[in-house]
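All protein chains but one are shown at their positions in the complex.
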Amino acid sequence: MTGALLQVDGLTAGYGAAPVLHDVGLTVQPGEIVAVLGANGAGKTTLLRTLSGLVRSSRGRVVFDGADLAGTKVEHLVRRGIAHVPEGRGVVTELTVDENLRLGGLWRRDRADARKALDEVYELFPSLAQRRGFAGHQLSGGERQMLALGRALVGRPRLLLLDEPSLGLAPKVTGQIMALLRDLRERTGLAVLLVEQNVRSALSIADEGVVLALGRVVARNRASVLRDDADLRHAYLGF
Amino acid sequence: MDRFIYLTFDGLSRGLVYAAFALALVLIWRAARIVNFAQGSMAVAAVYVAYSVTNATGSYWLGFVVALLAGLLLGVLVERVVMRFVDHSSPLNGVVVALGLVLVLQGTLGIVYGNEYQPVETPFSRDAFEVGGIAMLSRYDLFVFAAVGTVVVVLTLLFTRTAVGLRMRAAAFAPDVSRLLGVSVGGMLTLGWALAAAVGSLAGMLVVPTELGVHPTAMDVVFVSAFTAAVVGGLDSPIGAVVGGLVVGLLLSYVSGYIDVTVAPMAILALLVLVLLGKPGGLFSSSKARVA
Partner (left out) sequence: MTDMQQKASASTVPETGLNVPKRRRRPHPALVIVAGGILVVALTYVLPPFRNYQLATMGAYFCVTAGLTVLTGLNGQLSLGHGALMATGAYTLALTQNRWVNLPLSFAVAVLVTTAAGAVIGLAAARLRGPYLAGLTLAVAIVVPSVTSTFDETFNSDQGLSVILNPPPETIPMERWQAWLCWGAALVVVLLLALLIRGRFGRDLRAVRDDETAAKLAGINIARTQVLAFVVSAVCAGVAGALFAVLAQSVSPGAFPLTLSLFLVMAIVIGGLGSLFGALWGAVLLVLLPTLAQSVGEQTGSQQLEGNLALVVFGVVLVVVMLAAPGGLASIPSRISRLIRRNR
């Protein structure tokens, strides 16, 4: 257990009286990609929102890099090194591409490095560099996903919480994004907690997989094992 | 013709004041989706503070600066102590709470200062210069142009050129995402209220000396004019607020000059009704319906 980047134990959370998540546990090691899988409504988004504090948990513990996150304000999460790209990507559509990206680095004290990180993102996504002055709502779905990802990277996170990046994207674009995540992990050691309904592409890059059903963890294993477990796939993942 | 020119300049000068006040309304609307019905009373409170300071020290400018600071402070207080806790599930709630504040402020000011109009001095003469025999502008009008112009420029720079401005816009458009990116959304909201209240106070400082003087209800009609200006421009648009302010100012000036002063409030009401019913979304906004 020691050395885990993110350690979640017994997490119970929800929106009203009845919890959506029940006793959820998972671990993300430094530089590891962990896929969270499950049907629509299983509680994947709620899990990420609880990790970042947007949803209050009623029980359980979230430890990041050795420190309990309880009581950490949502807006202080980036300072800890956690970037959350929410479902639907969270591009601020009224702002330009450049403004969205700058927003990702505003919190940083090291202004020089924030600028450098921004330039790196433009290098990583040349199509964004061409659209600096465009408003968010003028971008395509794939460009928005790149923008959201790039904006997270400007903060040089150690853990990326990524909610359904493939949603509404063409398979080719999804493939590019998955490849990019693997590449980032190789180059920078970025750990990713990847929520996906697109099980195939998620498991193709993940090291570990966690399967949620009705807010409970029903399986936790190596990605390769999950890929080959036909019963599990039929029961929870539908393919 | 002479009269027309004079009334036009007079209308522009008034219009800029309404523009500033409408800007304040728009600032809060964009940040919090609340029409701050208490803004008139908040501005009056700041003007009273200035009035006390000026009376005590003899310095208009000290009073002026203190009014802006008082506005800032009042904005912070109103947001932190009251508005933050309003249940935003219904837009009515914010409106009703703001009206409660109107009562509190007007009552308090009445208790402290009484319910008589107190004349307030202007820092510059309001006598119009004559250019080629035509009365056009007074020094005070120039002061109004400069003050409101400064506000518009400063706000524009703040929102488009600074990190704080970017944070404020992001927080207004997408609060949750902004928080995930490290923006203190609550702080931005407070800042928005403070700025708006300061701008509202400036408008109060500019308009009160040109009318009957300071009184707990001195800004009621100004509020209606500025609300109309903001609606003309579309509540979401700062540029719209400025243009709306000028439209309202000119309308008031022409109606007062060519028909009668007492008809002016009705002209405003007519304009408000026309815009609300005829041009949904205002002249400068892209939103479709008058729903909020």
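Chains: A and B, in written order; residue numbering restarts at 1 for each.
As a convention for this text, contacts are C-beta pairs under 8 Å (C-beta built on N, C-alpha and C of every residue); 3 or more make two chains touch, one makes a residue touch a chain.
From a predicted model like this one, the values you see are computed outputs, not experimental measurements.
Participant: What are the shown chains in contact with the chain that isn't displayed?
Facilitator: Spelled out, the missing chain touches these shown chains: B.
Participant: Where does subunit B touch the missing chain, residue by residue?
Facilitator: Those residues of subunit B that touch the unshown chain are 34-35, 37, 82, 85-87, 89-97, 99-108, 110-115, 216-217, 220-221, 223-224, 227-228, 231, 235, 260, 262-263, 265-266, 268-269, 272-273, 276-277, 289-292.
Methods note: only the chains that are shown with their structure count from here on.
Participant: Within the complex, which stretch of subunit A touches subunit B?
Facilitator: 52, 54, 74-79, 83-84, 86, 90, 92-95, 99, 102-104, 106-107, 151, 155
Participant: In the complex of these two chains, what residues of subunit B are touching subunit A?
Facilitator: It comes out as residues 163, 166-167, 169-170, 173-174, 176-185.
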